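Complex shown without one protein chain; remaining protein chains in place.
Order of writing sets the chain letters: A and B. Residues in each chain are counted from 1.
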Amino acid sequence: MTALVPRRSVSVVYVLLCLACVLYLLPVYVLLVTGLKSFQEVSLATMWKFPSKLSLESFSRAWSGAYLGLTGLSVNFMNSVYITVPGTLISSLLGSMNGYVLSKWRFRGANVLFPLLLFGMFIPYQSILIPLVQVLQTIGIYGTRGGLIFCHVVYGIPITTLIFRNYYAAIPDELVEASKIDGAGILGIYFNILFPLSLPGFVVVMIWQFTSIWNDFLFAVVITSEPSLQPITVALNNLAGSFSVEWNVQMAGALIAALPTLLIYIFLSRYFMSGLLAGSVKG
Amino acid sequence: MKGVTRDRAISFGLVAPSIILIAVFVYGFIGFTGFSSLTKWDSMEPNFTFVGLHNYQRLFSTVPTDRFLCDLRNTVTFTIFFLVGCIVLGFALAVLLDRHVRGEGIFRNIFLFPMAISYIVTGVVWRWILSPGTSLTGSTGINLLFDKLGLGFLKWGWFTDANMVYIHPDSRFGVFLAHIGLGGLASPYIGISLAMISVVLAASWQMSGYTMAMYLAALRGIPTEMREAARVDGATELQVYMRVIVPMIRPVTLSAIIVLGHISLKIFDLVVSMTGPGPAFATDVPAYYMWDTTFRGNNFASGAAIATLLLLVVALLIIPYLVSTTRSEVRA
Partner (left out) sequence: MARRFLTVFSIVLVLGASLALVACGGGGNKLEIYSWWTAGGEAEGLKALMDVYHKQYPNVQIINATVAGGAGTNAKAVLATRLTGGNPPDAFQLHAGLEVQKYDPEKYLVPLDDLYKSQGLDKVFPQDLLSLLQYKGHYWGVPVDIHRANVLWYNKKLFADNRLQPPATWDEYFKVSKVFKAKKIIPMTMGTKEGWESCHVFETVLISVLGPDGYKGLWTGATKWTDPKVTDALNLYKNMLADINTDHAALSWDQALQYLLDGKAAMFIMGDWTNGWFTSKNFTGYGWECVPGTKVFDGLSDSFALPKKAPHMQNALNWLQVCGSQAGQAAFNPLKGSIPARTDVDPSLFNPYSQSAMKDWTSEPIAPSVMHGAAAIEKWATVYKDIMNTFATNLDVSTTQQALDQAAKDNLAM
């Protein structure tokens, strides 16, 4: 494909890419180096310096509890898993259903429905916390992890629908038409034709949703008020004090909290790319 | 025939849960927020005394504070630079990676992985990196690196720089605008907040991997025959890009604008952890003001007004676009 590219420009490309890498990895360096220092050594002036003594103490304190009487990230790590995994799966499924219907079964009003659904993406969550809590309380799921999953699913509907609708729009309508002629119904077409083709789309949506649910703080802190039920983002936030912050513990904790999403990106980035390639990018 | 109506019914049934949920949890709440913004609600006990547009007037005045006007200016600055930054950076990286260099996977992962980190962590780290230090105590952060690399002239106050770039009312252009009745445009509230650029840097670091991935996929999706054909026709590499490739990836750009746009309008976590409200509100954003005034100041009505204004702006910008694209698809 690129056989016609002269060798000179390939090395220019490498130089540029490596430069970009250094810039992109700078913050990671700061996180790591600060996490490996002791509190006495942590300060803005010595930010770039390597720790005089490598110590994993901040990491263990972040994990098991920085102070007596307070739990660390370990307790809340599993909560994040319990919340993020179902939330991701359910909202992806919902998005897939919606995208399927809106792109292949255009009933009257479907073209108005799509923008209306999409508008939900823009609502600032800070402004709806109080009515949200009251509605959840009325339904009876306030204060539970199920309630938090429910919130993520509801507010994930717009973005998952957007991605899937674009993805399915790229799949030729003839496929669906042919099935209809063969006598298949709407659900049959979905399960037998479209769902098997959806894997790349699911990967894109699930990566996006996993990241936003795992990293969410606002809903987590408001809806799950009991400390034993809260996800890891709340625990990470609580590593800071009300007046001063132990930066080494904070940054070590941040790295720990980011690990699962990081691993998912590393292992699934190939599928992420093929998912985008398969047409979910079309506007 | 019966199959068709049955399918119609099922199709409706499949989207019905989403419709109901969005109706309640988005539009119901928007209605509640809009209604609250017209009241006097400023204590824990809801107080729905109607006060008309009083809250909105307060927001747009400069007394006691001009915080909201600063927020609007900051959001415009942030949105424009963030969108341009992510798109240009993402496209550039995609073009580089499209060369099928060795180790592409590693490069791709490095550029993608900032997306995995939460905004709060990004904010903390970038605050450290862009802390300028002082001339008396020495530079810190990236200014320190600039010094060490002999690039000291690049040093800057970053997000401590409270300067704005705007048309000064006393400048020639400002006087001219006043002449033609548009003097209001020469105000520090209509300009670029330099401190916001730092936040843009942090946010672009985080999200440019996403645009890169999208553009890379799109570039790979362009059949090589098209590129070859253009080259055979005698076009230079640059012309190949401008005439063939860029038009074909326009849908990607539009899609990126929506996704990035919604992030930039709601930006909150990043600003709170990175810069706070900033010197003279140079890095404040509406979502932060909303948070502060609602939960610290207990002024629920004012917070509701800010939210309603934000949504109005979004509606004005986004809905025409969405309606036109979906309509054009129907026609196609």
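Definition applied: a contact is a pair of C-beta atoms (placed from the backbone, for glycine too) under 8 Å apart; a residue touches a chain by one contact, two chains touch by 3 or more.
If you're wondering where the values come from, they're calculated on a predicted model, not measured in any experiment.
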Candidates B:Phe29, B:Phe111, B:Phe159 or B:Tyr189 - the one touching the absent chain: B:Phe159
Residue of B:Thr65, B:Asn109 or B:Ser187 touching the missing chain in the full complex: B:Thr65
Among B:Gly90, B:Pro114, B:Pro132 or B:Gly261, residue touching the chain not depicted: B:Pro132
Among A:Leu32, A:Ala45, A:Leu116 or A:Ile264, residue touching the chain not depicted: A:Ala45
Sites on chain B contacted by the missing partner chain, in the whole complex: 42-45, 63-67, 127, 130-137, 140, 157-160, 162, 195, 272, 275-282, 291-299
Residues belonging to chain A that touch the chain removed from view: 39-40, 43-45, 66-70, 82, 86-87, 89-90, 93, 129-130, 133-134, 136-137, 141-147, 149, 191-192, 195-196, 221-222, 225-228, 234, 237-246
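The rule is simple: only the chains that are shown with their structure count from here on.
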Residue numbers on chain A that touch chain B, as the complex places them: 1-2, 4-5, 10, 13-14, 16-17, 20-21, 24-27, 30-31, 34, 44-45, 47-48, 94, 97-98, 100-102, 105-107, 111, 113-128, 130-132, 135, 154-155, 157-159, 161-162, 166, 169, 183, 185-187, 211, 214-215, 217-218, 233, 236-237, 250-251, 254, 257-258, 261-262, 264-266, 269-270, 272-274, 276-277, 279, 281-283
Residues on chain B engaged by chain A in the complex (per definition of touch): 3, 6-8, 10-12, 14-15, 17-19, 21-22, 24-26, 28-30, 32-33, 93, 96-97, 99-101, 105, 107-122, 124-126, 128-129, 131, 133, 137-138, 140-141, 144-145, 205, 213-214, 216-218, 220-221, 224, 231, 250-255, 258-259, 262, 265-266, 268-269, 286-287, 290-291, 294, 300, 303-304, 306-307, 310-311, 314-315, 318-319, 322-323, 325-327, 329-330
